[in-house]
Each structure stands twice: as C-alpha cells, then as structure tokens.
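Apart from one protein chain that is not included, each protein chain of the complex appears where it belongs.
Chain naming follows the written order as A and B, and within any one chain the residues start at number 1.
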Amino acid sequence: MTTSPTATDPGGPTIVEPDRERRSLKLPAAPLFVLAAVVVALALVYTVGQRETGLVTQSVATGLLLGGVYALVSVGLTLIFGVLGIVNFAQGAMLTMAMFLVYEMSTSGGIPVYVATLLAVPVMFLFGVLVQATLLNKLTMAGNEEGPLLITLGLSLLIVNVLLMIFGGRPLRVPGSVSGRVEILDAIMSYERLIAFGGALLVAGALTLLLRGTSFGLSIRAVSANTQGASLVGVDVSRVYALTFGIGSACVAVAGGLMAPFLSLTPSVGEQFTILAFVIVVLGGLGNVAGAVVGGLIIGLVQTVGALYLPGTGSLILVFGVFVLVLFFRPQGIFGATR
Amino acid sequence: MSATSTAGTPGTPDPGATRRPSVGLDDPRLKDRSTSRTYAALALIVALLAVLPLLLDEQTEAVAIRTLIFAILAVGWNLMSGYGGMFSFGHAAFFGIGAYTDAYLLVEHGVSPWISMLVGATISAAAGTLIAFLCLRYRLAGAYFALATFAFAQVFLLAVQNLDFLRRTEGFNVPLLLEDSWSMMQFEQGSPIYFWIPLAVLALGLFGTVAFVNSRAGQYVQAVRDDEVAAASLGIRVMRYRLVTVALSCAFTSLAGAFYTQYYFFVGPEQAFGSGVSVNAIVPAVIGGIGTVFGPLVGALVVGPLSEWIAQILRDPPESLAFLQGVTGLDVAIYAALLVLIVLFMPKGIYGTLRDRFRS
Partner (left out) sequence: MKKVSLAAAFAASALALSACGGSGSSGSADGEIMIGAVHPLTGALAGVGSLMNNGAQMAVDDINAAGGIEALDGAQLTLGEGDSKGVADSGQSEAQRLISEGAVALVGTYQSDVTANVSAVAERSGVPLVIDVAVDDSILEQGYQNTFRIQPNATSMGTDGAKALIALAEANDEPIESVSYIHIEGAFGQSVFDAFAEEAEANGVEVLEEVTYPGTNFTDATTQVREAAAADPDVIVATGYYPDSLLIAQAVEALGPDVDAVYGVANGGFDDGAFPGDAGQAGNQVLSANYHYAATDERVQDIRTRFEEEYGKPMETASMLSYQAVVVIAQALEEAGSDDPEAVREALAGIEVDDPLLAFDGPITFDETGQNENATVIVMQIQDGEVEQVFPEDFTTSEPVYPTNR
C-alpha cells in the first residue's frame, strides 16, 4: 500500500522504502540470483553463442567499462531519487554542464582535465544545493512528486539551451589527457575509460562510507526511511534535502569530468544518460549505491553483449524491457527488500 | 462586470477543482449551474476561435494550427493525468499510434484518414488501457507510473525504428492530391479547413471533458485520485473507472497524431514517438492548470506561439536586446524558465490561479 497517491500522506515521498531490518535478512537471495543469471548468460554466450571468444571477451570488457560510466552517472541519481523521491530529469543536463565546466577550465584555464574535475566538484555541489534550496525544497517537503519532475524537466531544457547559447552546437573535445591502452585477456581497454571505471568505484565507496560511517549519513538515511520521524528527533530535513541534492550533483561532476576525455561534447550529450540512469537506479534499488553500481554494470553488459545478437537499437529495447519487468515485479530493485 | 452577482456561492465546485475532496459535487443544483455556464463559455470560445483563420495570414495560421495540436495533446493528457491522477510521461506513444495508423493505412492501403482516425483511436485506447492496466495491477503510482509510461513510449519508438512495414527510420510521406478532397482530408495550403478540423476535435475534447467530469465515471475517478483507499472502501471499482479514463485520454490524443500526419504530410519515428511529444502534452496543461477544463487550452495558447514571438523579436530586436541577435537556444530557454516559474509560483497554472483569484 506504500504506493497509494499522496493525498493522505503528505509527509514524504511515496516511494517504496527499503525496510532495512528485513533487507539485511533477505539480502543474499535476489542479488545472488541476478549474479548467477549474469554468469550463466555469459557462460552460454561463450559456449554456445557462436561468437568468437576474443570478441565476446572484448564485448564483456567494453560492457563493464561502459557500465562503469553508467554507474558513475547513476550513483548521484539514486541518492536524489531514493532520499528525496525526486525524479531528476536534469541529471543528464547537469552531467553536460559539468563536462562543459571541465572543458572551459581545461581549454581557457589550461588546467589538466582530472584536476579540473576535482575543481568542478565543489561548483556542482553548490549548484545542486542551490537548486534544491530555491526550486525544489518547498515541493519536496509537501510530498509532491509531479512538481519536482516538471521543475527538473524545465531545468534540463534550461541548462541545455543556455549551454547552446554559450558554446553553440558543434561537437567539442577536451584536449590532451591520458592516452594509451592496456590489453587484458585479449580485450583492449583505454586508460581513460579505466580511470572512469575506477572513479565510479571510488565515488561509490566514498558515498557508502559517508552514508554508513558518518552522523550526517545517518541523518540522510533517517530522512530517507522516515521523514516525519527524523524531523521529530531534530533532523533539519530541508537542510538534509539540500545537501543530498548537492552530493548527487557532485557525483555528476565527477562523472562529467571523467567522461569528458572520451566523448564529443555537445549541449545534448548528457541527455542520453538520463533515462538509462533511471533504469539503473530502479534496477539497483532506490538510494542503494552498491545497487546502482551493479545495475550500471548489468545494463552495460546487456547493451554490448546483447548487441552481438541484437545489433543497434535492438539491445536498447532489451534494456527497456528489463526496466519495465523490474518495475512490475520488483519495484524495489534487485538490492531492495521484498515487499 | 457581472462578476460580483454570483458571489453568493463562493465555494462553487468547479468540475475541475484540483486535488480537493469533491464534497457537495453531487448537489444537482450546483452542478447544473456550473456545468451549463462552462458549456456556454466553451461554445463562445470555440465560436470566437472559428473566425480566426479568416483573419490570419497563412504563416500565422500555421502557428495557430500548431497551437491547436498542442491544445488537443494537452486536453488528452489532462484527462488521464489531471483528472485521473495517473501522471503519464509517455503520451507520445498514443500520439504516435494515431499518426502512424493514419500514415500506414493511407500510404499502403489508401484508406481515408477519417476511418484511420477511428482505427487509430481504437488501437490507441487498447494500447493505453493495457499499459495502464499493467501499471495499476502492479501498483505503480506517481513517479514510478511516470517512468513506466516513459519506458513504454521509448519501446514504441525503438520498435517502429526496427519494423520494416513501418519503414523503420524513413517515415511516411502523404501523397499529394491535385485538388481538395474531404474524403482524403487534403485541402489547399492555407485553407481555413486545416484550422477548423483540429478546432472541431478540440471542441469535442473540451465538451467531452466537461461531460466526462460530470459523469458517474468522471466523479468516481476523481474521488479515486483524491483518496484511493476511501473510494475503494465506498465500493468504487477503482480499476475499471481508471481504465475508462485512460482509454478516453489515449483515444483522444491519437486524433492529434492523425491530424498531424495529414497536415504536415510527413511523419517519422521522432515526430510521432519522440519524448519531445510527451513533453509537449504535459507542459501546456501544467502551465495552464492541471485538472481544469480550460487550463490546457490556456497553456497551449501561451506555449504554441511562444517560440514564434521570440523568434520574431530576435529577427528585428529593439536596441536593448540587440546583443541577443543570432543567439541560439533562447526560445527554449525562456520556455523552460516559464515552466519552472509556473510550477513554483502558480502550482495551479495560469488559469487555475486566475480562477481562484476571481472567486475570492
């Protein structure tokens, strides 16, 4: 009954909140099942898939690296969606914004890309805090779901078109970063993508530490689990909301900076990630950082290994198919508790 | 102004009252007066709008027609999401079904668009009902419902791009005729009939909205929207009335798609099923006022011509704005800012807010 309309329950987002106690009991079943399914699927591809082994290994490697990129975008979103209940349609646009920020710093300022990425983090954090405090807090506090969705939709259009006004529409490149590649088990991976992958794990680890190991993390989790209760015991909910959105935006800054070296920058480059990130967040379970990472890796694999059999947009249909099925049958995600 | 004469009934429940328990709505005296007034206002608006194409030049008429398509989309969306409380982020799916049914039947089989409209509406209603049934059956609400509908629209888009009989990404061109034909819904460029057809569809939608809102199904579905548990405990068959609403909304939305194909002579996957179409259905309704009869119309009148106005200003800007000349993206930026501001400061939309102000 947690998904009934908001009219009677203005206290918080009507998302399915993972029941923490039960989750720790039920944890192994679903994730293990999914893990097993992935392993079995890959084994099938290798043995009876009728594709050259090297090619499959390459597509698995590419898929995992791509998944790392997806995870990077998704960890910020899962926090925002999970804690605030906001369907942040501006996630992709904010990603683009971070990329252009890094672009500007490294071309005009001559700052190396990865240093610029670190500089972009506090900027995007402040931007996120500001957005939540000025545009979203009132609606989020009132438990309104559609309002924030519309605002972030508007924000997304606004960011994209302001970037267009400033930078124009031609693809831009961030110059001079790490070049080169490494070969592992007959699969080739570029350093830039490996760095992005490592960044995803790092960000996920840092977030987990923050959520699990600090008192601020505790208040985030408290607000996420029970807004009214947290507020009663003295947590400043609106502050937690603003900071959470800020952290979600800071994650996007890392994502943008790490992805900028291997993508052509246009004002619309980030938008393609938005909907995939939602798929991943739902797959991994709301507010679940580890779930977002695993979800990202799975979607990355489905897209690249799936493309060996269903080329082009075919693999995307597969992704959306998985999404709808998860929504129907396991809306709390793989890592969420059973209802 | 006669505005003060009815001040004796301050809380007159408008059929489109947003998100408020509809107590007293069943009082027949109130309902009849309110409803007949709404009908009169609608008739007046439609009559006024019907004169428009006779006054407009061809280019402005094109903008007006685009505005009508926005309005039809928004009215359809409003039925399901405003009154029904099921937030659809995938109305492109139903617009697209209408557009593609028309294009496919016309180009491949020479079927009259009027018949295709009915066929498209039927398919669209069936698809919408199925999608909504699944979503509701698995208890998706709010943001989840929105995401699911979005995903379905994306699947439709990808599917069309991969289906040979729908010509994949190539799209359909409507064959040109040498002379006007009512049966093939094709007229001379700039003909006022191109305005009157969507206007008639819109009128159907607006009158239909009022009738629906006052019908048993409409009353029930609003009760369900406002408090599902209470409505269910009163014995309302929640699922059935919700699905009826969805079917009506989707069928109506598909009409806009069919007309789109006829008017623009070309439709491809992006024009029909792109996520921009879903946004175009939502934004006018939100700007005008969700869950009100007139809101979608008002919103469309703002959004439809907006980019044209801005483009016109920028084409020959006053000196103070000269620096903006040649800048690209400004119109959408303003559109986006408007959306944010309205949601933030006028949550009931332009029409809803003004109406409340007039009342009090």
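Please note the rule applied: a residue touches a chain if its C-beta (ideal position, glycine included) is under 8 Å from a C-beta of that chain, and two chains touch if they have at least 3 such contacts.
Computed from a prediction, not measured in an experiment: that's the story for all the values here.
K.L.:
Of A:Thr134, A:Thr214, A:Gln228 or A:Ser264, which residue touches the hidden chain?
P.N.:
Missing-chain contact among the listed residues: A:Ser264.
K.L.:
Specify the residue from the set B:Thr122, B:Asn173 or B:Asn214 that touches the hidden chain.
P.N.:
B:Asn173
K.L.:
Residue by residue, what part of subunit B touches the chain that was omitted?
P.N.:
1-3, 5-6, 14, 37-38, 40-42, 44-45, 48-49, 51-52, 55-60, 62-64, 66, 161, 167-171, 173-176, 188-190, 260, 264-266, 268, 270-271, 276, 294, 297-298, 301, 305, 307-309, 311-312, 315, 326, 328-332, 351, 354-355, 358-359
K.L.:
Please output the residues of subunit A touching the missing chain, sorted low to high.
P.N.:
That gives, for subunit A, the contact residues 52, 54-55, 58-59, 61-63, 65-66, 69, 161, 164, 168-171, 173, 179, 181, 188, 190, 193, 262-264, 266-269, 272, 276, 303-304, 307-308, 311-313, 315-316.
Convention: only the chains that are shown with their structure count from here on.
K.L.:
For subunit A and subunit B, let me know how many angstrom lie between their CA-based centres, rounded off.
P.N.:
Once rounded, the distance between the two centres reads 32 Å.
K.L.:
Provide the residue numbers of subunit B that touch subunit A in the complex, in ascending order.
P.N.:
19, 85, 87, 89, 134-135, 138-144, 146-148, 150-152, 154-155, 158-159, 161-162, 225-229, 279, 282, 286, 327-330, 332-333, 335-340, 343-344, 347
K.L.:
Provide the residue numbers of subunit A that touch subunit B in the complex, in ascending order.
P.N.:
That would be residues 1, 3-8, 13-15, 81, 85, 87, 135, 138-139, 145-147, 149-151, 153-158, 160-165, 168-169, 267, 275, 278-279, 282, 312-314, 316-317, 320-321, 323-324, 327-329, 331 of subunit A.
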